[in-house]
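The complex is shown incomplete by one protein chain, all other protein chains being positioned as in the whole.
Chains: A and B, in written order; residue numbering restarts at 1 for each.
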Amino acid sequence: MNASLLIVQTLNGVQLGMMLFLMSAGLTLVFGIMNLINLAHGSLYMLGAYFAATFQKMTGSFLLGVALALPAVVLVGILIEVAVLRRLYDHDHLDQVLATFAMILFFNELVSILWGPQAYFMALPEGLGGTVELLPGIRYPAYRLAILAAGGVVALGLWYFIMRTRVGMLIRAGAANREMVGALGVNIRLLFTLVFGLGAGLAGFAGMMAGPILSVEIGMGESILILTLVVIIIGGIGSVRGAFVAAILIGITDTVGRVMLPPALASMSIYILMAAVLFWRPQGLFPAAT
Amino acid sequence: MADALLSVKGATKWFGALAATDGVDLDLYPGEIHALIGPNGAGKTTLIHQITGELTPDEGTVRFRGRDITRLPVHRRAMLGLARTYQVTNIFEGFSVIENVSLAVQARSGHSFRFWRRAATIRELYEPAMAVLALVGLADWSDRPAASLSHGDQRKVAIAMALAMNPEVLLLDEPLAGMGPRSARDLIDVLNGLRENHALLLVEHDMDAVFSLADRISVLVYGRIIASGRPEAIREDSAVMEAYLGEGEEAVGALETVPAKGTTCSV
Partner (left out) sequence: MKGDFRFGKRHGAFLFTALLLAAIPFMGEPFYVRLASRILIYGLCALSLDLILGYGGMVSLGHAAFLGVGAYTTGILFHNGVQSVWIVWPAAVGMSGAAALVIGAISLRTAGVYFIMITLAFAQMIFYFCAGLEAYGGDDGMAMWSRNTFGGGLDLDSPVRLYYIILGALVVAFYLSRRLVDSRFGRVIRGIRENEGRMRSIGYPTFQYKLVCFVISGAAAGFAGVLLANLNGYISPALIHWTRSGEILVMVILGGMGTLIGPILGAACLLLAEEILSGFTQHWMIFLGPLLILVVLFGRGGLVGLATRGRYRG
């Protein structure tokens, strides 16, 4: 394999890693703080893509589309939390798996009714249709670079929010030790809703970014959901740092694996990685809870 | 004296920077009831966990009949003859009383990879279980769902389960907690009758029970054994007075009038 292909694939891997990080940051916090398995996280990703595609068509602008779609996804996320998930915090994991699995069925069908069963196309944002020459002879799509940048910015922003603000500190404390936050006298309900809204926004944003390069279709949330679950398990439930490391790891393993390994083995590689990590570290790489 | 049945040497367990038990030595001889007392949080339950294998000590050893069992898994120790009860009632609430106890009988009657015969019809499981239930006075309740029993009776089920394992050593973690005076008296009689065939390590806050049952008492405070000896000696030990019960003269009175729960002081 030549070097330029390796560089391009590594970039693709990092870019997939960014997507996975956006997905997993919210999910791992929800997992860690509310002890909730939310399989419907992928539906928010899908909805983000559909909303952005629709608003883009209406306004004719990608940026406007994203700007309108973002609050819409957050709103849906909050609605889900208030209507259903809030009732599931006290239930066992089995109930949570079932209820959120049912939500996937519901949202897939809803999208099929509202947008039709066929895939939806989302145009590349204005001015980012071309490629950029990174090194002599190595060209890379401008939009993918933009995703890398946007993902990086959001990741940094999230890092600042989680590590440097008071709310972020509460969230971190909650992910490591739920009871403690309750003991601090924080309005837990509000914190939960906030975290869930944040997670929904991040998942939706990932969907919006992915829209122009993947097809916007029913079920698009499921494949990334499973990758996301793998990421948070490898990273350690509740750990944002673990999610970041694992997301990049999985992104690169998956992408580079596809070039270097036979196809079947490549698709299996991340699951083998996960099984291996859990075999040696049953709590993931960065266990958040003490 | 004969060799100790159970011997703990230097058991140390760290929780973060806190030593829950700090170099604890403890021996248990055949036929004796050895009481372990101390204020809440002194490390009594942590010590029992290390003896049964639910926790592994960071330092020190646990020996059973001379054999080092420090790293043996929980179920292997149970099979060697170590049975315990828990501070909180810990039985199978979805099972009937007799099922709870037969499960313990079944554990010591060979492996359970037996898929055909109905467990409920097996005499070798049923009869020993009934015998133990009769001993703790629950024979008439054997078919009741365990969850429907009163708190005190559930604790008796837990003790029956431990007895059904036919252990040499019984570790009882506050067996009397939450029991009415009548049940407590009955249970004390039962425990008294066990010393012939068992060695008992008894963690208990009810000083009446401790001083009437124990052949030997060890006092655990902040993870260390501060005194160990015959009940009369412990009653007069000044270190115990001070550490366990606070001020001198008051404490003597307290030990004599015997507080129901030794949880009053936090030294």
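Quick notes
The rule is simple: contacts are C-beta pairs under 8 Å (C-beta built on N, C-alpha and C of every residue); 3 or more make two chains touch, one makes a residue touch a chain.
Since we're looking at a predicted model, the values are computed, not measured.
Of the chains displayed, those contacted by the omitted chain across the entire assembly are A, B. Only one of A:Phe31, A:Phe55 or A:Tyr120 touches the absent chain when the whole complex is considered: A:Phe31. From the options B:Arg84, B:Arg155 or B:His198, the residue with contact to the chain not on display is B:Arg84. The omitted chain makes contact with chain A at the following residues, 31, 37, 84, 87-88, 91, 93-95, 97-99, 101-110, 112-113, 222, 226, 229-230, 233, 237, 262-265, 267-268, 271-272, 274-275, 278-279, 282-283.
Against the chain not shown here, chain B presents residues 52, 54, 73-76, 78-79, 83-84, 90-96, 99, 102-104, 106-108, 112-120, 122, 125, 145, 161-162, 165.
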